[in-house]
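There's a structure below that I have some questions on.
Missing here: one protein chain of the complex. Every other protein chain is in place.
Order as written gives the chain letters A and B; numbering starts at 1 within each chain.
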Amino acid sequence: MDKPEKLIVDGRRLDGRLPDEMRPLKIQAGVLKRADGSAYVELGDNKVLAAVYGPREMHPRHLQQPDTAVLRCRYNMAPFSVEDRKRPGPDRRSVEISKVTREAIQPVVFLELYPRSGIDVFIEILQADAGTRTTGITAASVALADAGVPMRDLISAIAVGKVDNTVVLDLNKQEDNWGTSDMPIALMPRKKFITLLQMDGHFTPEEFKHGLSLAFKGCEQIYEAQKQALREKYSIKSEGE
Amino acid sequence: MIHVQNRELVVPGQLIAEGGYFIREGAFREGQQIYASVVGLADLHGQNIRIIPLQGRYMPKTGDVVIGVVIDTHYSGWILDLNSPYVGNLFVSDLLQRKVDLLLEDIGQYLNMGEVVMAKVKDVDERMRVSLEASEPGMGRVTGGKMVEMVPTKIPRVIGKKGSMIANIQNVTGCRLKVGQNGRIIIWGDNPRMVSAVVEALLMIEREAHTSGLTDRVRLMLEKVKSEGGT
Partner (left out) sequence: MYEIVSSVKRDYIVDLAKQEKRIDARTLDQYREVDIETGLLKNAQGSALVKLGNTQVVAGVKIERTEPYPDSPDCGVLMVNAELLPLASPTFESGPPDEDAIELARVVDRGIRESGAIDLDKLAIKTGEEVWAVFVDIHMLDHDGNLIDASALAAISALWHMKMDGVKDWTLPEFPIHKKPISVTTAKINGKLMVDPCLDEENVMDARITIATMEDGSICAMQKGGIGYFTREELELAYEMARSRAVELRKHVG
């Protein structure tokens, strides 16, 4: 695919969005039976599944912490999730993303309530279209709540970037490939505490600040959708009332 | 000042109240504000705030009656799976209520791997190491019956106010039930259809635990099955 001449035409992006618009978002909680908690998220063409097992006995034993639970995250891209088949198994990128995902979520989980146990979070990218790590974090957060793991807040995540010198919210694949900046962010929405921040590309300090503002706005929308998904799972059941 | 209604469905991070309320479960305090920590139903009485979790693993508490499964043995006792992140330890002396000479007796005659045990939580330390006892009447090895597992937070609904729900089920179906706080229930009954009906009833309770009028609906459902069977 060749680079399009312009990524923003008449103030609109190639897919018709304005710079501060997100792609369509769909979140469902409790989609898997075996896992203690789960969530499915679609953001644009991204399709991401997250599952939580735990708190449960921690194996191997020597990794147990005497007074807290240990949180482990595994981000994995299915071989069929991307255009050119990806070899199965963790690559360096997945290892890094697993790490920063764990560090994005850990601040809100009440780990100290479950000494010596483990909480495992599995994120599977079934279809990728830029923004998989933030979609994964959004899904993982809902899956943890679905599992009944106590948390201080949910974590909402989105990426901002720069195309044609304009800071935009929620890059799609083309914008990620041809843009000049990519900055994924995760937040504790209640207090606007930033738990994930990565960036590569080029930002002036002003663009960075504007990017943060856009990300905060995007995360507000994601937060509402996450809460709604959790409520929906249980309100269907109360039809018996 | 309370920000939610009684029995409202809340999510983690949701503001429940402001002020000097007493948090029983499922919420935490930041300064003057109290927030929910789990997805659950707000249960507000007087100064007490409780969020009843709709999901969650069983956390052993002293005094709980639990149904465990033997997963390991050691020299002087057994390790029981409790449907929890934490296992329970049962010393042979806490099962038999007498001193046992381990050199003379083989404890395998009392309990083996995979067997089901009704026990009481004797103690839980800060490391969540759980010790069990099973010498009271009604405790100990369990044979026969069908075991059902459900989310532990729904167990109180199975018992009901003053035992009304479980009495209901037992009276209508003629089955006998033993309920563990850890989400496990054992059903005994001569009529397999009735036993299946009880399982159905338990699934119904798990699904609709947070609704009202459940006791009547369960009773109606069971009576219908009973009359259809012509037993």
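One rule holds for everything that comes next: a contact is a pair of C-beta atoms (placed from the backbone, for glycine too) under 8 Å apart; a residue touches a chain by one contact, two chains touch by 3 or more.
Computed from a prediction, not measured in an experiment: that's the story for all the values here.
Of the chains on view, those touched by the hidden chain across the whole complex are A.
For the chain left out of this panel, the touching residue among A:77, A:130 or A:196 is A:196. Interface residues of chain A with the unshown chain, by the touch rule above, are 92-93, 95-96, 98-100, 102-103, 106-107, 183, 188, 192-205, 208-209, 212, 216.
Here, only the chains that are shown with their structure count from here on.
Within the complex, the chain B residues that touch chain A are 9, 11-14, 26, 28, 35, 37-39, 53-57, 59, 85-87, 126-128, 153, 207-208, 210-214, 217. By the touch criterion given at the top, residues 36-37, 54-57, 66-67, 69, 110, 114-117, 145-154, 188-190, 227, 230-231, 234-235, 237-238, 240-241 of chain A touch chain B in their complex.
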